[in-house]
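Other chains of the complex are left out, but the ones given are in their true place.
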């Protein structure tokens, strides 16, 4: 089945990012197609390559980038990102900044959309 | 609208201004209205306070968005519902609600439609996808 | 429909709101802090016990374990992320954020 995931909260601060990641991993293992992952609100902070968590902790932006390398379309909302200081220069690989039209297409084209946030 | 146009619902459950969810959520609704989708918006819980008339955000130093609600119908977002019990619990009456447009023929103000929980539950069940904002 | 609830019922009204809008045949999945509602012997247990008479309720195992919950209300099915995915496959979703 074609699934999309929408994430509203920043990494580490809220469990939403972890829940979404674990959900996506499980969906891929079951052979589902991920139509896209969209970051909105504070969710845009998930994909900064400047994050540097303790060595024994998960590296959240690296995880998303690795999913992007598998061909999943990972999109960060441009309006939400600009306001919060997430720009192309600080983005991890395999993630792109685009407009809310992308979210719209995901909501229409995905058979299911799951939203994680606060 | 063709038969396979997808139904997308927005649920607004948070109050305005305390967080940006209502404001950024409004941006999504306006964008999505330009696409070929059958959009509805339901205000419930503290979300009903987003529809309160006369919000003055000047002393807070932030932008308001009441004016944008005023043109929802112009943006062809006319399926706007508000949960009756949420309003009653929160001391709101129909007169408190913002105007979301004007009837083309009668020139009368259009306000969100007050509905009850059963009606909302039935609408939810018909959706292709639901986005909470 | 699948209703996901990620808030503690002790601090937040999300679960109670969800229960007001639930249809016959809908299922509830407690995730994140929502799993506090799955614990036995709490002041909010009646909420879940009551909805269990009519609807199926799940709780996400990773969240249940992370919070040290060893006793879950009778009738709640504890499931993993794979089960979460299956529920999404079977139902359209509303997240009570």
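Read from first to last, the chains carry the letters A, B and C; within each, the first residue is number 1.
Convention: contacts are C-beta pairs under 8 Å (C-beta built on N, C-alpha and C of every residue); 3 or more make two chains touch, one makes a residue touch a chain.
The structure presented is a predicted model; accordingly, all values stated were derived computationally and were not measured.
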item: Composition by chain label (entire complex, not just displayed copies); value: A x2, B x2, C x2
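Simple rule for what comes next: only the chains that are shown with their structure count from here on.
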item: Whole-Å gap between the CA centroids of chain A and chain B; value: 26
item: Between chain A and chain C, centroid-to-centroid distance (C-alpha), Å; value: 24
item: Shared-contact residues (touching 2 or more other chains) in chain C; value: 92-93, 95, 97
item: Two or more partner chains touched - positions in chain A; value: 8, 112-113, 115, 117
item: Chain A-touching residues of chain B, taken from the complex the two chains share; value: 6, 8, 20-21, 24, 27-28, 31-32, 35-37, 128-132
item: Residue numbers on chain A that touch chain B, as the complex places them; value: 6, 8, 40-41, 79-80, 99-101, 103-105, 107-108, 110, 112-113, 115, 117
item: Interface residues, chain C side, partner chain B - complex; value: 1, 13-14, 17, 20-23, 92-97
